[in-house]
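Working notes for the structure below.
In this view, the complex is presented without one of its protein chains, the others remaining in place.
A and B are the chain letters, set down in written order, and residue numbers restart from 1 in every chain.
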Amino acid sequence: MGKGSRSIKLLSVIPINLLLYSVLIIPFALMIYLSFVSYNPAAGYNWWQAPFIGLNNFYNALKDQRFLEAMGRTALFVTLAVGLEFFLGLVLSILMLGEFKGKKIFTSILLYPLMLPWVVVGSTFYLIYQNYGPINQIFLKAVTGSAPNTAWLANSTSAFLAIITADLWQWTPFMFLILYSGLSTVPKRLIEAAEVLGASSRQIFWRIRLPLIKPLVYIAIILRGLEAFKIFDTVYIMTGGGPGTTTETISVYIYKLAIVYHDISYAAAVSLIVLLIVGMVSWYAIKVLMK
Amino acid sequence: MKMDNVLKRTVNYLLIILVSIVWIFPTAWMVSLSFKPYEEWYGSNFIPNKFTLTNYQALFYPEEIFKTVMGRTALVASIINPLINSAIIVTVATFLAVVIGFITVYGAIRYKTMGVFSLFFTLMTRMLPPATFLAPIMVYYAFLHLLDTQLGLILLYSTVTVTYAIWLLKGFIEQIPPEWEEAAILEGASNWQVLRRVTIPLAKGGLVVSFFFIFIFNWTEFLFALVLTDVNAVTLTVQVGKYVGSIGQLFGIQAALGILSSIPPVVMGYIIQRHLATGLTFGKVR
Partner (left out) sequence: MEKLVVKHLTKRFKDLVAVNDVSFEVNEGEIFSLLGPSGCGKTTTLRCIAGLEKPDAGEIYLDGQIINDLPPRKRNIALVFQEFAVFPHMSVYDNLAFGLQVRGAEKKEIDSKVAHVAELLDLKGILQENAGKLGISWKQRIAIGRALVIEPKLLLLDEPLTLVDAKIRERMRSELKRIQRESGITTIYVTHDQQEAMMLSDRMAVMNKGLLIQVGAPEEIYDNPKELFVANFIGSPTMNFIEGALCTESGSLIFKANSGYSIILSKEPEHFISKKVLLGVRPEYIKVHRKGDNNYLKGHVEMIEASGYRFLYHVKVGNDLIVVSSRPIEGITVGSELWIELPAEKICIFDTETGKKVRW
């Protein structure tokens, strides 16, 4: 090893641990503590006086229908949303690989949603899907002649889909950007070599470009998937989890538990369970996909 | 042969135009919202019947607008302060995240300072639903007197986004052939010089991309900013949430703020556009 390797090694270990532990460990420990006690801010006693109840919160969570439904719903959402985002991102990258005028404008239009505060995205889509909003009054009127009276956000299925479209609008650009950058920077020589050997553009895409960006794709999907699982802002603003609890994703449920029902201990326990499950699934995903 | 080509190109063009229309629609709606007076916010007309700038004005001169138009609402301060806060907090936090992330993953790959599991561990910062973390961190920060400070939010943002830098940069660094660095060492360079002259230029694209993504991420973050700031360090996104009045959410003003707050990321994206495409290079030929 050369000179300075020790300081590099130190710097590569100390700052990050310092950051993680000083900022997160204590609140996290607090959270764990909360999950093992029964604490309700409205109950009158302080949090350090809360009675110890062991694993009760966790047992309750596993029997909690609403919790299980929220998990399933969120998983479904993630699968659909991230899957569609990947697919759309791929199609868009393919489109962009060809030559045409106005590429820059097209890219700007596509990427703009990434720059907006998520709250605003939620609000805008909330209004768009309103009964008197543009979906009914403009689009469908133009297509079918009369404006239907559907309250999109009042029906569970359509509300769920509405949320997915909001997420798609916002995050497909993320996928697109990563995929496109990767695809367009495959070395030209490899493409030429394939061309000369007889491959058509389609074959080049599937056999050369796409396989070469596999590691990139996996990271993108995992990162995006993790974020998608925690989706909160858009759901809360568009439907508040409703109608009823039919669009309640896990983050929304936990939020309600903690902030609305003040059942913060239980909320902490639920969060930890989610952390565990998500952690195991993604660990497995990383191990398998990213040898 | 030629017909085939022409057909392909027209289909391509049509698709692109279709996608553009669909994609620009919500943005356009937002823009239109920002120029609509409050009675039109729920409306279906694309073009404002009564074009108005009050939404934008409300961002900068809240008192007058609120008193005369909105009736009694929560008084919201001008966005100058939040704008400055966001600028400082997000830039510093992103910078910190990228730098620490880079050196961490570099050490992990070249010097084996950490295994995959430790790197994965940092990823776990992104797996916890935020809601229940809010209260503990509030308590903790209160204890440390970090509530409503720029430093507090900077620390939190960099901590939770450093993992992005790590995982995005991992691929880049792994692509750099170690022989190039070894050659530099043989020529007498110290490890730091190798980093500076060999690794960083080669990973430049990755650094730029990471910075961009993390910046956007922090710039648009809402929940923690909401909880950890109040008056002094309040960020732009929190400001949006404050526009809730007696008539419900102030959509028009939110839209106006959304558009304004999207300007810095857009400008940044424009500046680094050159580096972005060459950014995520994978695969050298030899």
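To be clear about the criterion, a residue touches a chain if its C-beta (ideal position, glycine included) is under 8 Å from a C-beta of that chain, and two chains touch if they have at least 3 such contacts.
Just so we're clear, the structure is a prediction, and the values are computed from it rather than from any experiment.
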Full-complex contact with the absent chain, from A:A199, A:I259 or A:L289: A:A199
Touching residue (missing chain; options A:L190, A:I259 or A:L289): A:L190
Chain A residues touching the omitted chain (full complex): 187, 189-190, 192-200, 203, 207-208, 211-212, 214
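Just so we're on the same page, only the chains that are shown with their structure count from here on.
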Distance between chain centroids, defined by C-alpha means - chain A, chain B (Å): 14
Chain B-facing residues of chain A, complex: 1-5, 7-9, 11-13, 15-16, 19-20, 22-24, 26-28, 30-31, 34, 47, 92, 95, 98, 100, 102, 106, 108-121, 123-125, 127-128, 130, 132-134, 136-138, 169, 174, 177-178, 180-182, 184-187, 189-190, 212-213, 215-216, 219, 223, 226-227, 229-230, 232-233, 237, 250-251, 254-255, 257-259, 264, 267-268, 270-271, 274-275, 278-279, 282-283, 286
Residues of chain B that touch chain A when the two form their complex: 9, 12-13, 15-16, 19-20, 23-27, 29-30, 33, 41-44, 46, 100-101, 103-108, 111, 113-114, 116, 120, 122-137, 139-140, 155-156, 158-159, 162, 164, 167-168, 170-171, 185, 189-195, 209, 213, 216, 219-220, 222-223, 236-237, 240-241, 249, 251, 254-255, 257-258, 261-262, 265-266, 269, 276-285
